[in-house]
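One structure is given below, encoded as structure tokens.
The block that comes next holds chain A.
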Amino acid sequence: GGASTSQSGGSGASAGSGDAGAKPEFNAAMSQVFNPSDKKGGILKFANAGDWDSLDPADTYYGYSWNFIRLYGRSLVMFKPVPGEEGTSLVPDLAESLGKPSDDAKTWTYKLRQGVKFEDGTAITSKDVKYGVLRSLDKEVFPDGYTYFNDTLDLPKGYKGPYKSKGVNTDSAIETPDDQTIVFHLKQPYSGFDYFAQLPATIPVPEAKDTGAKYREHVISSGPYMFDKNEIGKGFNLVRNPNWDQATDPNRKALPDGYQVSTNVNAEDIDNRLLSGDLHVDIAGTGAQPATLGRVLTDPNLKAQTDNPTIIRLWYTSINGNVKPLDNIDCRKAVEYAADKVAYQTAYGGELSGGQVATSLLPPGIPGRQDFNLYPSGPDNHGDVAKAKEHLTACGQPDGFETNVSYRAERPKEKATAEALQQSLARVGIKLTLKPFPQADYFALYAGKPGYAKSNKLGLVVNGWGADWPDGYGFLQQVVDSRVIRETGGSSNISVRDPEVDKLLDKASLETDVAKREPIWAEIDKKVMEGAYILPGIWAKSLLLRGKGATNVFYSTPHGMYDYLNMGVQ
Partner candidate 1 sequence: MSESPEPLLSLTDVRKHFPITKGLIKRQVGAVKAVDGISFDVRRGETLGLVGESGCGKTTTGRLITRLIEPTDGRIMFEGRDITHMSQGDLRPLRRDMQMIFQDPYSSLNPRHTVGAIVGAPFRIQGVRTEHGTKKAVQEILELVGLNPEHYNRYPHEFSGGQRQRIGIARTLALKPKLIIADEPVSALDVSIQAQVVNLLEDLQNELDLTYVVIAHDLSVVRHISDRVAVMYLGKIVEIADRKDLYESPMHPYTTALLSAVPIPDVRRRAGRERIRLLGDVPSPINPPPACRFHTRCWKAQEVCRTVEPPLAELATGHRVACHFPENAPAGAVQDTSGTEVPA
Partner candidate 2 sequence: MTGSARPAGGAPVPSDERRHGFLELRDLRIHFPTDDGLVRSVDGLSFTLERGRTLGIVGESGSGKSVTSLGILGLHKDGRARISGEIWLDGEELVSASAEHVRTLRGKKMAMIFQDPLSAMHPYYTVGAQIIEAYRIHHQVSKAVARKHAVDLLGRVGIPQPDRRVDSYPHEFSGGMRQRAMIAMALSCDPELLIADEPTTALDVTVQAQILDLMRDLQQEFDSALIVITHDLGVVAELSDDILVMYGGKCVEYGTAEDIFDRPEHPYTWGLLGSMPRLDRERTERLLPIKGSPPSLINVPSGCAFHPRCGYEPRTGGLGSTEVPELAAADGGHDGGHLVRCHLPREERRAIWENEIKPTLESA
Partner candidate 3 sequence: MTAPLDVSGSELEVAPEPGPVGPAGRAIEGRSLGQIAWTRLKRDKVALTGAGVVIFLILVAIFAPLIVSGFGHPPNDFNQDLISTETLAPKDGTGISAAHLFGVEPVNGRDIFSRVVYGARISLLIAFLATLLSVAIGTALGVIAGYFGGWVDSLISKTMDVFLAFPLLVFAIALAGIVPDTAFGLSGDTLRVSLLVFIIGFFNWPYIGRIMRGQTLSLREREFVDAARSLGARGPYIIFREMLPNLVAPILIYATLLIPTNILFEAALSFLGVGVRPPTATWGGMISEAVRFYSIPHFMFFPGMAIFVTVLAFNLFGDGLRDALDPRAR
């Protein structure tokens, strides 16, 4: 249950109980706002060890980007910027209220707020929102992003987005009866459409200013901040958008005068600068580097500067039934039992920075989830060697067998995981050979390509998955639906080929009743675990470093990191 009721980000009421929130302690920003403040001014300094996929709302698919984009773009709705469970609820942003569904939930209507303007002062209309959604459909120009709208909107046949299908009437999908109203028509009923409406694709884009693939270089702001200088690969600055009006925006405080974002910064250094107060936020939000752990966890003062949330993400290993002898369920079960979960956990960063040992697919935080453990791995979680041997015998491989384990070469944690599996499975005679593949091709060419995986005997595939938003369908569909597996490669689901699971998924998506729908997620979870198609590793946690000098810091559950919307400078 959500603990903090006093801190409702939306209303702007805060600052009162400042004392409790300002005291730095471990997990101080988990369920309440840490260091609340309404002080305006200052520059917030963000750093990113990597680089953005894209700043364009149509093209970006990184979690931190969806978190950050709200500073310069307003989608129709958004997650409520408050700590705790309440943060997973949706609130209107550009729209006046949440979506109004038709009875059959196939038509969704939103009314825009009055007086919202782009950075150049022109008023934002429903056409701009429609245009933003339509252009995001062009997967040639914006290959990276999600396809929720492509898949669900009732588009004219062969529609390829506003660039290629110029002048095509798209009213069958989106109607804009007036400048303030926008109506979405779906092919099938979908009760969770508000989740779609919070996607960056509903951020308005003025057609006249659209430069397609180059729009990312200067996104026209609809939020409180706009781009000043943007050097791709190095970083950018945001300054106040003079045409943003606080009156139109109940969610944002817009405290700092600007943002300074550096990209491609040395990850080790980000940690050091966060701790020293030279930097406010590690934008990637994935937590402390291993080198920092020792330092932070052994020093109570530094530990007080950290938060340790569980994230809706599962690190797991696919057990590929296409590869002999893993086609035999007992061999798969032997793997489930033999794996040393503690080693798995350590490989990912240990108890705090890695995660908690997972016993099934669904991470805590997904509605409907149930806790169960089909393959207890011994008293210390180091694996149950005896049970594993039993199953090996049942499988007809009493002395074990040989197979390969693949992982992404660029990811040290996955490498450590593969090594850990190699060690722990060796105890029961299962000999693993490590097969690293380049990250870029991991799913497209190797592990995600069934033919390749089979002929190269990739018995185990180190893998991971996080939901786009906290919801069973969003979490499970891509990883357990056997129909997403493509012979040409590229699928995330590598091992789960169970018709019953597919049936359950279909059943759930037709079920409009939430109360009936949610138990199905747990049922699927059980089915997959019974089939031993997946070896769950850990439910991810991260050890977030709270930058010194930042105000209004709290952990945002839907984003899995600190909320970037309302931070300020002390």
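Keep in mind how these were chosen: all candidates are chains of the complex that A comes from, given by their letters.
In the analysis below, contacts are C-beta pairs under 8 Å (C-beta built on N, C-alpha and C of every residue); 3 or more make two chains touch, one makes a residue touch a chain; residues count from 1.
Predicted model, so just to flag it, every value in this text is computed and none were measured.
Asker: Given the complex, what touches chain A, 1, 2 or 3?
Answerer: 3
Asker: For chain A, which residues count as touching candidate 3 in their complex?
Answerer: It is residues 268, 289-295, 297-298, 340, 342-343, 345-347, 349-353, 409-410, 412, 415-416, 418-420, 422-423, 433-438, 456 of chain A that touch candidate 3.
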